[in-house]
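I have a structure I would like to understand better, so I am pasting it below and will then ask my questions one at a time.
The other protein chains are all here in position, but one chain of the complex has been omitted.
Think of it as A, B and C in the order they're written, each chain with its own count starting at 1.
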């Protein structure tokens, strides 16, 4: 495939230097369907990126699209703040019936501003309010967002430097396997908590991703998560699972923490919750934590009703039974087989993952970028993650067909070979 | 009109106590068109609230709706992060041609996460990065958002308390007319800046709304804004205008600061920028301030392409000539006449405003809520603002017809009378 | 008088660049008695500086010296932390009998580390603990010390910059007469407190000097102090008077706030409390505020027993009756007469003061330094203060004789004339 350099002029002249994805993927995208995006020159790209986890059901999923257009056509409320609307009620009822009740989850639902970072901000506020303490523990290589509250519990030094103020009230602890199993889990964290002379400000809460997406596809083991929940209970800290990237079925079950059998005190959801890539986010918390005053946390777009419509449609279509979970796990095995083969061939490569999120790490960090660049030339969207961008991140839509998945994995293998 | 108490059960049982608007307006809304919303029982409400300023062109504006449905129908990219897309290009070109160039504004455009608070967070980050200082000056009764960076420059004590940590790095200064003209403008602020012993941490920037919406419809005079710009230049501070609620034509011109003839260093836009109530926000800044590194501030939904489509359509439809501005000023005069009459009749009422944003303040704060409650019974949506909710806030769609406006003003007058 | 440049070698080669007084007064001092210091070459200097207020009773006051030597000779406890000692008991009893009881002051006595800044740190800690709030209000041009807690409520920008971290949790308010009487007292402060939308974090306490020494000899009027106390009571804030420089009789009465008839909640004392220039400090507070846990604030030198001995001797010798106060006020009048004459002659000079603390401000800041430099050549120690070092500060020992005072004032007048 030959790619003509696209006309990027207005992006270059008018848009801020802060733009990033458009630099690695020099194309002007126009349309998208399922696992494919098409640029204005008609080139098609197989999407193993899925809106950084926002498009678990693929681009412009036809089931959701129908519901969305119907809603717009009939002049359903678009912008509703937190007024009661029929679309919101439908979503709430579906969420309760399809997601919460079958899993026996005791959560109240809050609609913060419709972005992940806003969900995290509301979770942190609530945890601090409930416990009356400022400090929150996060983990090495965590990513929780760009607004100041979320950024303070995010690991990346480059992003943190952007704050322009010292980021405080957060303390990092080692994520699972940070020392390759050579140090007992939570040894440091627990000792700090128990030692009255440790100097750790007692945390209100711990915030964790079950699989760190931006941090390099670091997968926490189920027993580690259980031990963390245990520690939180013992030490009177709230457990917040940030399921923004890994929730909505990415790892198999609807929530990524289901497999571990834990019940976090607070859960944040965003990205794929609307199903269609529309901005939406949720903050879930146990009923007894719902000590918010009316309007204490608000936001203009917290009632993005078109997103409620697609969200409800997605839950109905994909989560009424266990099919989605099974399919994701099956697809995951398909990915794992390919990664096994790639790593067998290339000893500088290592992989890890769960469900349909996988990372292929290279000893030489530059290699990961080279693989993604080559994949783009071959018509495939792949991004890197990890503190040194040393990991190729595989995040295809959950609805990808086995054939598309196979095609993508072959392109990946070829890109790895051709950059060796 | 008789209103049957709506079935709110799932809202009450499942949604968090944090919900607010649904408490004052106990109806379940279903459809909306122009200046009217309709609940599921078929009751119609005249909307003098307009999504807190997000619906300047009315609900489900037909021109934008057509463009939106067309885009969705043809599988245009929905979720694009900051990839280049044809929809984004169209928006950028339109924004440049219709808004920036005719006003000779030297701005680069940044797409933060699609909410107002995210635009403010990015503005504050950039200002701190450019100046290498932490402190930012805001004004009494300012409202800039709920995430920690924005909240630290927001005045409301109740909202601030929600942070759960001490909010620092911000210092409030008196907004225009805070002392009823009895103290020279900027006397305190300037003295603090000039006195090396004042104890004020030198600010990187000043953030201001030209009209404070949430703060009680406090209108800054053009000369005050010019003097503020002057002070910022003299003291090497960046001037940030938060035009999230007052921009997009609310006060007449597209930007609310045009009338004063100032050119802020940084401008935030959100709410009505998409035109359709879809989440979108912009951070504009002078080219020389564009020192962002690629990806230094990011966000999953910063490329909400359907919003780009409706935004471009709105600019094309309403801002290609000066009609919109003229009409808004004319409608504003219509409002002013009514408010004059109301206040003539009721000496406990005072009003202020500009363009199509007006506030009617009552000596007894409870009265404002009573007026809004009565208006709701009479089929009209009106909310209060101000630190004690003492101001009835009039924020109809800019596209409201003279007849609808008249109807609403009559309902307002009646509500005032009937709550006296 | 001719002064040979002293051999400063070890000071220059070994002592840090942070040293300051030795730069303005290039002499190596050896002995001191009363209001005079003598350098190693035998030159004598009349001291109108008095250890920055630490030597109200003059250098090596013979009454205190006798008590001190006796104590050392008999091996009295020197270093006692907060063990009970006979020297401490004697001081406490004297302080109670001579100072607290006659003034009907309801204070408990705390011995923090023996420096002013430590007393301020303990005062701020206690206020925050009592009120459960972080914020403290200070005043423009305040000086409270160099450790981080005290520095955050100090005005000087140069000193603040030394912190190396952003100084937060403090907000400056205008000191008395900051706007030359053109703005009503506390207009801004009170409005911020009453306005729930002001953005001011509710303060735990207000910390104030009745006369700002380092800030430029700014004298608060008694009615201003009373109004401040009133405001504190009304708004549930503690009033802390930092009497470190102005207490111990500097303004006439033992406490500088006596004249205003107020009773602060917390008072800090240091500098002249030991009487002999020995490190010692006190934090006084109303009994009901004494919620300290044992050892919650401590410090190695909080029991500097030789200082207790001289402190008790000073109280006995000078405060058993009202003589000291009368004499200080009389001496103050003598100073005032001279300053009146100086300012009558030189229209660029202005003065202010109270008791035996006076400031002579020059329109041209450099002039104040020139006056002090000339005075030094003429055998007199005088330092500047104020944010631009624009004020010549007169702070002679309270025990200075009328003749010495007259001599010093003549030297001052001459220095002013000769630098015109």
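Definition applied: a residue touches a chain if its C-beta (ideal position, glycine included) is under 8 Å from a C-beta of that chain, and two chains touch if they have at least 3 such contacts.
Computed from a predicted model, the values in this text were never measured in an experiment.
K.L.:
For a quick check of understanding: of C:297, C:350 or C:414, which residue touches the chain that isn't displayed?
P.N.:
Only one listed residue reaches the unshown chain, and that is C:297.
K.L.:
Given that one chain is not shown, which residue among C:174, C:199, C:264 or C:279 touches it?
P.N.:
Candidates C:174, C:199, C:264 or C:279; residue touching the omitted chain: C:279.
K.L.:
Name every residue on chain A in touch with the hidden partner chain.
P.N.:
Chain A touches the chain not shown through residues 134-135, 138-142, 153-158, 160, 166-172, 174, 178-179, 183, 187-188, 191-192, 195-202, 215-216, 386-388.
K.L.:
Counting contacts across the full complex, list the positions on chain B that touch the omitted chain.
P.N.:
That gives, for chain B, the contact residues 165-166.
K.L.:
Footprint of the hidden chain on chain C, which residues?
P.N.:
6, 8, 10-11, 14-23, 25-33, 37, 40, 51-55, 59-60, 65, 68-69, 72-86, 88-89, 92-93, 95-96, 108-118, 121-122, 124-125, 127-129, 134, 145-150, 152, 158-159, 161-166, 169, 204, 244, 270-271, 276-279, 283, 285, 290-301, 304, 306
In this text, only the chains that are shown with their structure count from here on.
K.L.:
Can you compute the centre-to-centre distance for chain A and chain B, using the mean CA position of each chain? Integer Å is fine.
P.N.:
Taking the average C-alpha coordinate of chain A and of chain B, the gap between them is 30 Å.
K.L.:
How far is the middle of chain A from the middle of chain C, if each middle is the mean of its Cα atoms, in Å?
P.N.:
Chain A and chain C have C-alpha centres separated by 58 Å.
K.L.:
Multi-chain contacts only, two chains or more: what residues does chain C have there?
P.N.:
Expected reply: 166.
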